[in-house]
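Heads up, the thing below is written out as structure tokens.
Every protein chain except one is present and positioned as in the full complex.
Letters are used for the chains, namely A, B and C, taken in the order the chains are written, and counting of residues starts over at 1 for each.
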Amino acid sequence: MYWTGLSPDEAREALVNKDKSMKDKRMTLKEAVSQFIKDGDNVGVGGFVNIRQPIAITHEMVRHGFKDLTLSWQSAGMAPDYLAGAMMLNPDHFSIKRIELAYWAHEAFGLSPMFRFLAERGMLEIEDWSNYNMSARFKAGSMGLPFIPTRGPLGGDIPSSCRTKIIDCPFTGRPIALLPASNPDVAIIHVQVADQYGNCIIRGTDATCAEIAMASAHTIVTCEQLVSHELITQTPKDVGIPFVAVDAVVEVPFGAYPGACRRHYYFNGDHISAFHAGATEMCKGGAPDTLKTYYDEYIYNTKTFEDFIAKFPVKKLIADQKAESFNCERLA
Amino acid sequence: MYWTGLSPDEAREALVNKDKSMKDKRMTLKEAVSQFIKDGDNVGVGGFVNIRQPIAITHEMVRHGFKDLTLSWQSAGMAPDYLAGAMMLNPDHFSIKRIELAYWAHEAFGLSPMFRFLAERGMLEIEDWSNYNMSARFKAGSMGLPFIPTRGPLGGDIPSSCRTKIIDCPFTGRPIALLPASNPDVAIIHVQVADQYGNCIIRGTDATCAEIAMASAHTIVTCEQLVSHELITQTPKDVGIPFVAVDAVVEVPFGAYPGACRRHYYFNGDHISAFHAGATEMCKGGAPDTLKTYYDEYIYNTKTFEDFIAKFPVKKLIADQKAESFNCERLA
Amino acid sequence: MTASKDYTAQEIIVVAGAKVLEDNKIVFVGTGLPMVASLLAKQTHAPGLIPVFEAGAVGPPLNVGLPISVGDSKTFTGASFVGGLNAAFELTQRGFADFGFISGAEVDKYGNLNSTMIGDFPAGYQTPKVRLPGSGGASDMAASCERTILIVPHDKRKFTEKLQYVTSPGHLDGSPGARFDAGLQGKGPYRLISTKGIFDFEEESKRMRLIHYFPGETIESVQAATGFELLVAPDASEFAPPTEEEVRMIREDIDPNGAFVKRAKKKVNKNINLTAQQM
Partner (left out) sequence: MTASKDYTAQEIIVVAGAKVLEDNKIVFVGTGLPMVASLLAKQTHAPGLIPVFEAGAVGPPLNVGLPISVGDSKTFTGASFVGGLNAAFELTQRGFADFGFISGAEVDKYGNLNSTMIGDFPAGYQTPKVRLPGSGGASDMAASCERTILIVPHDKRKFTEKLQYVTSPGHLDGSPGARFDAGLQGKGPYRLISTKGIFDFEEESKRMRLIHYFPGETIESVQAATGFELLVAPDASEFAPPTEEEVRMIREDIDPNGAFVKRAKKKVNKNINLTAQQM
């Protein structure tokens, strides 16, 4: 057995001597990414498919460049797409060694050509789990446990392609799966609201963000809206991730765009397709030119995520905000 | 191995053919108690020590009379006190066969003379766990799992006085405890807010109420305030217990009194002491007269919990409400 | 109730799927056509249907339109309970989901599904011929919902004797008690809806059995498009075509942008249709 992030005992040790005080954790995205992510890390990715994915963080990771990352998530779309596209263009600058996942695609927006490209060429190690499996693995990590039991992977081929151990339950005698905890080195998470200490409010699905943050040795949080500690503690039960689990807080409006973020913006499907176009060409054996043009324009030639967002027509951004405000109508 | 409530497979089966539709579940406390609790049941008790305990439900249980109950909770005070006091006075009318617990006392308000009386005379079976153990056992039950791992009971005598199994972790080789799930026959829970379908909002500590409700075959909920479904679904993330887990909803203001209920009332320590006085006398070998007088006046000769509350001076009730409004100041 | 003359294969799947769902039951809805079918059921014979989505929404009225993701903002508005993935799957593992409604790329005669890879498993696991998205929540729904409803496009290669990878367990090898013995919960596949008909799983053998063929199909044409021997129910019959009203509801009310139900006649750019401006 090997642990792809921290072992349970290492994960514990990582917290013991850490400064867990309530201190100002605001910094730039560049500072956060260079301070808390390093080559070879296991990176836990927040959000769910294209909902509240940490897109701004992945852009900064691409600009920075990393080697041999392991990426862990349940269901993801654009966040790993951005990282994988960078690897397709230049694996010396950015490389993913391994993924631990349940799903990598886009539901209504189709498959991920990046995943197909890398997987079908054997360019990364894959470990398949289910959504509940990955969620429960992060949960075990967040609970300080080495494993957690689930029924999820029983009966099919998933146990043959991952590190699950199936035992006979010592109480009932029936088979039950034990899933090894996932304790990533670093969690990357986007939320709607945070205070400077890292207390986070999540709207809509919590996904598995709290579990990933609590399981990881370090957590980078971007938020749509930075608010005062006084405001956030007026409704402490709204806090989904407590400050103790957070190391960096960066206010990044549209930080999950072109994916969706409840209360802020709905999907920009056009842009998802435009981004996929170049990777689809490469998947079919074509040249990297279209994909390279995309990365140059949208990522490498922008210094910050604000510059990326500024490339969208104002009317489109407002339309995507209005679409979301229809989804959850409320007074401003 | 025996299961003191439902076995994991029985707990599953209990839900399969159950009507889980969103229907009006309002009824009287008398109807709820007689419909959902029966002799020999394992009853999961909500709240924590004297916070949000299901006091009104226990009063109704005492009036009804039950035999050979198993009671399960983490830390409790007045709720089991009321049931145990009834047993001290007349075990033919009310009897507890077994308790599974972490703590039975009153923190600042002292020990439970009822617990000492029954335990020191060997009148009930005891299974000691810890707060996390019992919480995790309910959690396992609510997750449809036969067991859950924890570190909690390792290293002391708790594993020798309960059904924990300690195994060597198949991933790390280190010892880890597996706790058998608790799936009570019925959960008794008091909350601040509910709608007619059983969606519940809990203020302050969630205790282990959601886990107990989800783990149990049936759940009786009393609430301080019954509100419309439309209001409650405006803030669905405030819902701590979803309607699917609830079978009976009863609006009972002061339903956790003389214990405390966040946003509603703080402890009435005087009354807790007055109630304990009679049991303390019996504990020292004295006559049951004082305790019997209490039960006659406050429980047997009242038809409803409203009659019980009406016995308190209005000034005292208002003072306890005001004390709580100081704890969490907000606009009405 | 005039029968529609121009319904598509996806539309009859949606109508058939909706009809399988029962009022007042809890259905754990997977992404894609199951979402459209659940919404149609809720707007027709099953207003009390309680949808659950794996990203955490329990019981939303879905009155702000068709979600295009199971984590979509539209699943949360007006819901009775909103958590994350663990909460949704724990609730399901506990036994609260009467139905699980999932789609897959490949199916065998016992209702086992593949949505992971086309290629040689385990030897070629790290170099699949076609890499599919992976389980998502499908294998969890298959493991823990009380009964599952499957949607698989009908194709001889996709209705196959032996799956290349079993992502979501159905009746396993069909032997008595196979699911229980494997530690699974629930009764397994209940109905399968394809582009050619509706199937159940015969009680004893757990084998896929044709119960309704869609208009234009026959028992023989369905068998001819299936890569294993089908059982046929003694009273197998033609499924009534969707009504004009059902088709109108799908096209106009439920999926007006063709997020999941593609338009038959005019070619539509799905991605443009999915953008925010049209919502």
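Keep this in mind: a residue touches a chain if its C-beta (ideal position, glycine included) is under 8 Å from a C-beta of that chain, and two chains touch if they have at least 3 such contacts.
The model shown is predicted, which means the values in this text are computed figures rather than measured ones.
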Original post:
Which shown chains does the hidden chain touch?
Top reply: A, B
**OP:** Please pick, from B:L6, B:L29, B:V49 or B:I232, the residue that touches the omitted chain in the full complex.
**Re:** B:V49
Subject >> Residue touching the undisplayed chain, where the options are A:A11, A:A105 or A:L317 >> reply: A:A11
Original post:
Where the complex has a chain not shown, which of B:H190, B:H218 or B:R262 is the residue touching it?
Top reply: B:R262
Original post:
Which listed residue, B:W3, B:F66, B:W129 or B:F147, touches the chain dropped from view?
Top reply: B:W129
**OP:** Go through subunit B and note every residue touching the omitted chain.
**Re:** 48-51, 74-75, 101-105, 107-109, 111-112, 115-116, 119-122, 125-126, 128-133, 135-136, 139, 150-158, 160-161, 166, 169, 174-177, 203-211, 260, 262-263, 265-270, 272-273, 316, 319-320, 322-324, 326-328
**OP:** Tell me where the left-out chain touches subunit A, residue by residue.
**Re:** 11-16, 19-23, 142-145, 197, 199, 214-215, 229, 232-233, 236-237, 239, 242-245
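One rule holds in what follows: only the chains that are shown with their structure count from here on.
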Original post:
Among the chains, which one keeps its Cα centre farthest from the Cα centre of subunit A?
Top reply: B
**OP:** Please state which pair of chains has more C-beta contact pairs than any other pair.
**Re:** A-C
Subject >> Shared-contact residues (touching 2 or more other chains) in subunit B >> reply: 144-145, 237
Original post:
In subunit C, which residues are in touch with two or more of the other chains?
Top reply: 57, 76, 82, 93, 144, 185
